[in-house]
Each structure stands twice: as C-alpha cells, then as structure tokens.
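Only one protein chain is missing; all other protein chains are in place.
Here the chain labels run A and B in written order, and each chain numbers its own residues starting at 1.
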Amino acid sequence: MSDLKPEAFADYARRCWLVFGAVACTTFLMVGASYAPIGNRTVVIGLVLAAAVVNAGLVGAFLMHLLSERKTIYTVLAFTAVFFVGLMGLSIWAQFDHPKF
Amino acid sequence: MQAETQSAPHHTAHQAHPDDLGFWRTYVFSIDHKVIGVQYAITALTFLLFGFFLMLMMRWQIARPGEPIPIVGSLLAAVLGDVAANGVMSPDLYNSFGAMHGTIMVFLAIVPLAVGAFGNYLVPIQIGANDMAFPKLNMMSYQLYFLGGVIMLTSFFIPGGAAQAGWTSYSPLATSIPTDGQTFWLIGMVFLITSSLLGSVNIITTIIQLRAPGLTWMRLPFHVWAQFTASFLLLLAFPPLETAGILQLMDKLAGTSFFLPTGLAIGGKLADVSGGGSPLLWQHLFWFLAHPEVYVLILPAMGIIAEVIACNTRKPLWGYRSLVYSALMIGFISFLVWAHHMYLTGMGTKIATFFQTTTMIISIPSVIILTCLLISLWGGSIRFNTPMLFALAFLPMFGIGGLTGLPLGFSASDIHLHDTYYVIGHFHYVVAPGTIFALFAGIYFWFPKITGRHMSEYWGRVHFWGSLLFMNLIFMPMFIQGMAGMLRRMSDGAVQYSELRVEGVTGTLSSTIIGLNQFILWAAAGLLLAQIPFIINFFWSIRHGQKVASDNPWEATTLEWQTPTPPPHGNFLRPPQVYRGPYEYSVPGYPKDFVPQDQPPG
Partner (left out) sequence: MDIPYTVQPRPDTGVYNAKVGMWLFLASEVMLFGGLFSAYILLRVSAPPDTWPQGWLSVPLGTLNTLILALSAITTLMAWAACKARMFDRYKVYQGVTLLLALVFLSIKAYEYRDKLTHYTVTLKDGRIADGHLVSRDDTTVVLDGQFVESRAHLMNPKRHPAKHEEIRISMDEVKRLQNYGPAYNTFTALYFTMSGLHALHILGGMLVFAYLWGPGSRMWKTDPARFTNRVEIAGLFWHFVDLVWIFLFPVLYLT
C-alpha cells in the first residue's frame, strides 16, 4: 500500500469500523452459541469454535492484511499450518489409539 | 583471481575499521555477523570439550564403579562435596553428569557450532550480503545463548547439583526429584530456545531477503540450503518444547499437574498433587522438538561436507537439485516421525504403523543425499587434505549411524533395543563421527578465510586418524553391548545385571560384555589424546600458521572466497553480482578449473 491521502484515510477508517462491527458480532455469536439449548455438548463446542474461527479469520484476513499478502508470507504460513495440524492431530490421535484397559 | 588483486590495496584500510568501535563493541558486543559467528564457535567448542570431560568421568565410573576418579577426583570432591566424596562418583552425580552431557552436547555445543557459528559466519557471505538482516537481534541471540549456558553451568554448584533426569527430562521423574537442578535446567532451556528462535528468524530472513543480485534459489550453495532448512526446523519445532518447558516449570514451581497423573506415588507415598496430568504429553512435546533437532544437527553438517567435497574433487556436486529437494523433504518429514521414540509407551498399533512408515520414508532423502555425495567423488581429481579426509570419513560414519537407526524405527525390533547401549551407539555414530567430523572439516576448511592462515596439515592428519580410530573403538562395542541387552543410564555400568553379581542366572550379561566397558574407557582416553593436536594446532595457527597465498587458497567458487581475507566489516569491497551456479569446477573452455560465482560470463 502506498501513502494514503487524508480522504482515503477517512475511507480506510470506515472500513476498519466495519471490521470491528463484524468482529463484535461474531464475538456475541460465540457467546450466544455457548448458551444454545442443545443437549449434545460436543455440538455446542463445535458451534462456539466455528464462530471463533470466523472471528479469527476476520482478524487474520483484514487486520493482518492476509487477503493481500505476498507469496513469501503465504509459504511460511502454509508450512506452519501443516506442522500445527500435525502436532495437534498426531498427538491426540496417539492419545486415543492407546489400547483400552 | 579478482579477489587476489582486489584485496591487497584495501586490506589495511578495512582492517582499521573495527578498531574505531573500541574493544568492547568490536569483540564483545559486536553486531558483525562474523565476530558473532566466532563468538559462537569459541563458546560452543569450549562446551564441546566440557561435555567430553563429563563423559570421560562417567566412562571411568562405568568401567570401574566405586573407584576414585584419577586426576580430577579430589577436585570434584572439593568442589561438589558429598556427591563426589573421596573422588568417587555417586549415582546422583552420575545421573546429573549424564543429563548434562546430553544437554550440553546437543543444545550448547553442536547446534550453536553448526547453526550459530557456521550459519552466522558463512551464510551472509555465501549469499553475498554485507551482514545478517537484523544485526542487533543477532547479538542478542548470542547473549541469550551465553546466559543459558551460564545458568546450566551454575546448576552444577547449587545444593543437590544439576538436573538428573536425563537430557529428555521425562516427567514425573524430572518433576519429583526434590532438588532445584531441574528448575535451573528449565530456565536455562528457555534462554537457549529463545536464542535459537531469534537466530533462526535471522538466518531465514537473511536468506530470503539479502541474496545478492543474480543469486537465485537454485544458485545457492548447498550449505545455505541446509542452514535454511535447519533454521526452519528450529523455528517451528522449538516452540512446543518451550511450551513443555513452561508447563514443567509450572509443575515444579506452581504445583500444577500437567505431567503428573492421578494417583502418582513418590517414594511409596501418594504425592500431594491435583493429578489429572499426562506423562505422555511431555514426551509428545519433547520429541516434537527433539526429533527434528536430530536433523538440525545433521543438515548443516551435510551442507559443510557438500562444500568441502565439491571443492576438493574439482567437479560439480552430482545431483545438486536432488540434494536440495532431499534436504527440504527431510525438513518436512522430520516433523512427522517423532513418536518412534515412544513405541514402548503402550501406543496403539495404528499410530505405531503411521510413525514407522514416516520413519522409513525419511530414510529415503537421507540416503539420496549420502548417495549424491558419494557419486560426486566418482571421477574427481581428489585432493586429500585434512578437511577432505574428515569429509570422506563422514560418509561411511554417517552411513553406519543411519543404517543402525532402521532397527530402532521398527516398533517390533525396537522393543528389544529400546533404552540399551545400541541406541547410544546409533545416535553417537550420527552425531560424533558424523556431525562433529563435518564440523572439524568445516573448521579446517574455512580457517584460512577467517584468520588468513592455514592450520598445520601434518597435525591435522594426526588429529584425523586418531579421532577416526578411537571414535570407532568407542562406539562400535556399544552395538554389541546393546544387543546383549545392556541398559543405558546405569551408574555401575550394568554390573548389577551381570554374571559378576548374579551368578548362574540365565540372561545375565557376560563378563565379556561388561569387559567392553574397560575397552571403551581406554578408547575414550585415546580420543582425548587425539584432540590435543587439534587444540594446539587451532590456537598456534591463529598467529603462526602458514599464511594464505591468496584470498582463495582452495580455489573455490562460492562467494565467501571472493572476499578479502579476513573479510572486512561489510564483507565485500563492492556489492557482488552473481552470474552462475555454486559449483562450476572444471568447466570446459575456461583457463582455470574453477569459475567463481561472481565471474561475469565470457
């Protein structure tokens, strides 16, 4: 992004507040989902986490400018994501794969 | 070449430059990557020697349990007190020496030497940059490393001594030993990990951002690729260990139970903890780092070996692209193999199969690298100088280390070999005559560039043959001991399970197996003797070695040889422009048998 003109700054600020609005909405959605009258706890947790992912996605995409970042950065993040999933997935799989006594 | 002519007039002018900053900012708080690299090298070599001394004392205890240690016994008794009463090593002291030998060798000696020293000194020059991307951060990484080292060393002298639960620090054992050694270990580790993280951020950024014009990715020397991959491993694998360290620190200091299970009994009494923790969690987080760490140890070593071999065979590396892709493959898969250290934790067959498969897959790129380096020798006009001798020895030694790892990678054969001396033999073959030989090769190879003088060739050979012989005499018998079932971490050298102690019971260790302990002790003493020529040669040659004839004494192609000797602040006299790949040796149609990377075409 090159230098901003003052008018553009106002425009940018408006966009920022829109993002904040969206983030606030998903936050309330998250809280609301946790009180949802659903008997199955796993579903509730799934809903809450889904809202959290959307919320985090907004922060990543707009606030951290990941929508318009360079290939170098994406590559780094892609590897990180794979290892993050590997760490979490494999250690939890290992935990569940223990023979039951 | 160019460099020969360019260096002479500017030499003195640039040498004067560092003096402007005064002693402290030139040598202690320097932000020059070369000075920091040398700082890393000196500190790490000191730790390497210290870790070796710890091991010598342990080998004495293993071979002659209960006998006072010669020469240093009385010193130990005076400094450490009861744990070394009368110069005899107590089991507690043996345990802390064992834990600290592993910690010091891995985290304070080899990684800082391979990545800190070689990475810092060579990477910026080899990519044609004038320094690291973040020089101040670079200085900070060294200082954090140094502080971490000081904390680790201090822990020997606190009441109760240093950490005793092995370099792996498995909980609940590590948490329940009632001394403060483990706390010091954890705090020291947090420093070392932070240092490594900052260092790896720096190296990766430097390689991505500061490559000289024309130096495309596929023109990078293999050493740079190896450092790049190793830095990525450090960057992404170390943080989970930092997490684990913080959690264990909480267990130790705040009374939490992250790794302490419900119903834990210590010394026959129910422990006063809330429970609910998982000892396996520690192992997962620990090995998530510690397995990639093995590749952090070996990748820079392979990089150094590739440089030395290419230069001393006077021909291009065979299969440069295969080497690069294999290194990247190793980096990637190394994150997915860690639980092969945990087959005996009662893990299920599905997950064990997964980890066996990935473990076997990762041997493929390692073999590709080794094969490429081996084939590179074919048809070369080989110069058998000291660095090349070490590089040549690296190939079979690393081969033995790698191949003996396969039985450990299968969960069935691992049941027998797990936690025996076989494991010790295996990974020491990878790291000692493997990585350390590569580091020696690197020191002999780049010493002329760093100091402007050669190390003595004759004493280099003495050092090489002595080291090669004694390393094998030390580690080869361990395979035999391990296959006989001798466990590691036994402070009496497993005498308690031998026929010397329990006569007439089948399955005890024979006196031949126990007798090998004597053999290994004398081989270790021999290895110490073989290092003396190196130490003297190293310091003597800094001032009195044979002066280099030119800036490029080995007639090498990569950019670090196209600088003045030693390289001035800022490295290059004018910004280099790269025109070709890293290993253009014996190119037909050129007057000399090497074409530097920065030589324009035509």
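Rule of thumb we're sticking to: contacts are C-beta pairs under 8 Å (C-beta built on N, C-alpha and C of every residue); 3 or more make two chains touch, one makes a residue touch a chain.
Being a predicted model, the structure only gives us computed values, none of them experimental.
Participant: Need the list of shown chains touched by the one chain that isn't shown.
Facilitator: Counting the whole assembly, the omitted chain is in touch with A, B.
Participant: Among B:Ser74, B:Ser278 or B:Gln577, which one touches the chain that has been omitted from the display?
Facilitator: In the complete complex, the chain left out is touched by residue B:Ser278.
Participant: For the chain left off this view, which of B:Glu242, B:Glu293 or B:Glu307 is in contact with it?
Facilitator: Per the contact definition at the top, the residue touching the missing chain is B:Glu242.
Participant: Extract the touching residues of chain B with respect to the undisplayed chain.
Facilitator: The list for chain B reads 129-131, 133-135, 137, 197, 200-202, 204-205, 208-210, 235-244, 246-247, 250, 254-258, 273-274, 276-278, 281, 284-285, 288, 569-570.
Participant: Under the stated touch rule, tell me which residues of chain A contact the chain that is not displayed.
Facilitator: Considering the whole complex, chain A reaches the absent chain at 1, 3-6, 8-9, 12-13, 16-17, 19-20, 23-24, 27-28, 30-31, 33-34, 44-45, 48-49, 51-52, 55-56, 59-60, 63-64, 70-73, 76-77, 79-80, 83-84, 87-88, 91-92, 95-96.
By our rule, only the chains that are shown with their structure count from here on.
Participant: Applying the document's contact rule, which stretches of chain A touch chain B when the two form their complex?
Facilitator: Touch residues, chain A against chain B: 72, 79-80, 82-83, 86-87, 90-91, 93-95, 97-99.
Participant: Chain A touches which residues of chain B in the complex?
Facilitator: Those in contact with chain A are residues 208, 232, 236-237, 240, 278, 280-281, 284-285, 288, 332, 335-336, 339, 342, 346-351, 354.
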